[in-house]
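The complex is shown incomplete by one protein chain, all other protein chains being positioned as in the whole.
All chains are identified by letter, namely A and B, in their written order; residue positions are counted from 1 within each chain.
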Amino acid sequence: MAIELSGVRYRYAGASKAALRSIDLRLEPGCVLGVVGANESGKTTLCLVAGGFAPGVVGGRLEGSARIDGVETTSIPTHALAQHCGLLFQNAATQLSNTTATVFEEVGFGPCNLGLAVPDVIERVWWALKAVGIEDLAPRDPARLSGGQGQLVALASVLALRPPYLILDEPTSELDPAGTALVGDALVRVAAETGAGIVLVEHKTEVLARIADEVIVLAEGSVAIAGPAAAVLRDPILAELGVEPPARVALERDVRAAGLDWPAALAEALA
Amino acid sequence: MSGLERRSDHPAPAASAGANADSGSSGSFSAGNRSTRAGSTQSDPSIARSSVPSVPSSSGRSAAPSIELEGVSFSYPDGTRALENINLRIDPGELVAIVGQNGSGKSTLTRHLNGLLRPTTGRVLLDGRDVRGLHVARLAERVGLAFQNPDRQLFAGRVSAEVAFGPRNLGLRGAELDALVRAALDAVGLSAEAASNPYDLGYSRRKLLSLASVLAMRTPILVLDEPTTGQDARGAARVRAVVAAASEEGRTVIAISHDMRFVAECFRRVVVMRAGRVVLDGTPDVVFGEATWPELRAAYLESPFAALAGARLGLGATPSESSFVAALGQRARNG
Partner (left out) sequence: MSLASVASGPGLPEYVTRRPGGFYGSTNPSTKLAVAALEVVAAFVVPGWPGPLLVLGAVLATALAARRLRGLAVVALAASPIVGSILLINLFLLPGASDPIARLGPFAPTWSGLWFGLQTAARLFAFSAAIALVYLTTAVDDLLADLARRGLGRRVIFVIGAAVQTVPRTIERAGEIVDAQRARGMDTEGQFWQRARGVVPLAAPVVFGALTEVEERTMALEARAFSAPGRQTLLRIPADGALDRVLRWGAVLALVALVGLRISGRLA
């Protein structure tokens, strides 16, 4: 029971270079896997491949094996992908269906597409809205939301599908620090209560430091390092790979570079 | 405005790039400041040297003007009240960060600086003169605004044409224009892409392109809307270098940001907004200092980690990494 990528190599249709060169990855249920890397290192492509959308929806060529719960993604029909893996893309504005009158119906878009009974739809919508903390947005018009609100609604819409795995590509990009913290907390709860496995692509390494179990660093389409979150985020190679380490790590590095000791008082007190 | 005093040390253009060590802590670490900042700056030597285009002013636009919002309130056409009696004066050469929760009025405020929005009540003054009658195109000569979403403005087939758009609108042509474009692309590290199609660049570099297109306009006041959001480490380092270089040339730089580390590291004045009002206004030392944490929290913000760490150790105000290291070193030396 996992998402498993082995020796994955992927090239977009019509591209000269492979976007992913050699990926090995395993995501277990209930686990939060952070993905970091410089822009254009393949993070978004990784999301698409892990979720089966590449090559399924976008075409292109996949080598190696990408499996969700033991089934190759290439053999899952496109319309069933959403039930295996909830995928949230970066640009919040394009995630909304623009066919619904209220946020309530927007979040219910997925469950309705699946043909679930009305009481089930209602239950899932409220659960998702509550998970992201936006119940008060339920009556609002999705077209009139701010960028950050739209991003939260898009997240709720994906959660409403209750997929066993969630792949989120920079879900906090438009959010302020409070909103970012909210999403981080929500994801932890979702993983704990539904046992969903979560892949989280983030620039904000602070978030990963707080909620990720494991982190992989992508560089030019390959996995540069992978391991437990705490260890990876402290690795000095992060800066060379174009990733900003969490503030705490950066500060400790600066202190040691200046020839000073990292105060013990900080080691325990601050997470 | 709250009762916090602003430090009266007028930012001299020669101040060391972006470091806040000069606002009080020991100077002995200032030489080391550059190297103790985020590591990736070191791995790309061209970034540390980057400078912002400054063709010797033959046009007489020498000193930056001051810009002021006087009693400005603003409501959107649908009735939403976005700004409530803002009184804010930004002097020439200042480095100001505007922070606040989404919806606190930051973007609305910056759009008043270049005339895209006009106050419902109150005035906007440039060098003491009301800008009411001036078209946005005229104000664009003095106030350059780089938008958060680069895709809302890219239209040219080539990067160089995109960067040339702004200065061309301001009447520049020929060799002078080319020099400006080249310098701007240099400053953001996109010189190699001058002939590329903007949409062939990734998001990070499109954002830098949009920054370059505003830099090329040589405006004495530079306003940046979330310049580091969505950027990776390298892009963020570029932005920091550009901000520092612009300030060194005497330009006024104003930025909206959610990134408190960026704010503490690069800016000398922080304006905190909440629900359309300015609730805090002071140096990073003061705004991120322990005394104001309750107010920051009320505005749904938090101090950068360095400030929290410094407070934990009783080191005084250390909002930026460099000031923290400096203070820690000072304590170590004092035994």
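Definition applied: a residue touches a chain if its C-beta (ideal position, glycine included) is under 8 Å from a C-beta of that chain, and two chains touch if they have at least 3 such contacts.
For clarity, every value in this text was computed on a predicted model and none was experimentally measured.
Only one residue from A:D24, A:E123, A:E220 or A:E240 touches the chain missing from this view: A:E123. Note that of B:A64, B:L145, B:V181 or B:L315, the residue touching the chain absent from this view is B:L145. Across the entire complex, the residue among B:I67, B:V214, B:A233 or B:A246 in touch with the chain not shown is B:V214.
Touching the missing chain, out of A:G7, A:P139, A:G195 or A:G259, is residue A:P139.
Residues of subunit B that touch the chain left out of view are 111, 114, 116, 135-137, 140-141, 144-145, 147, 149, 151-156, 165-167, 169-170, 199, 213-214, 217. Think of the hidden chain as still there; on subunit A it touches residues 48, 51, 53, 57-58, 78-83, 86-89, 91, 93-102, 104-105, 108-119, 121-123, 126-127, 129-131, 135, 138-139, 143, 154, 157-158, 161, 189-190, 193.
Keep in mind that, in the parts below, only the chains that are shown with their structure count from here on.
Distance from the subunit A centre to the subunit B centre is 30 Å, each centre being the mean of its Cα atoms. Here subunit A touches subunit B in the complex through residues 37-40, 146-148, 170, 173-179, 203, 236, 239-240, 242-244, 246-248, 250-251, 253-255, 257-258, 260-261, 263, 265-266, 269-270, going by the rule given at the top. The part of subunit B that touches subunit A in the complex is made up of residues 29, 32, 35-40, 43, 100-103, 202-205, 229-236, 258, 260-261, 300-302, 304-306, 308-309, 312-313, 321-322, 324-325, 328-329, 332.
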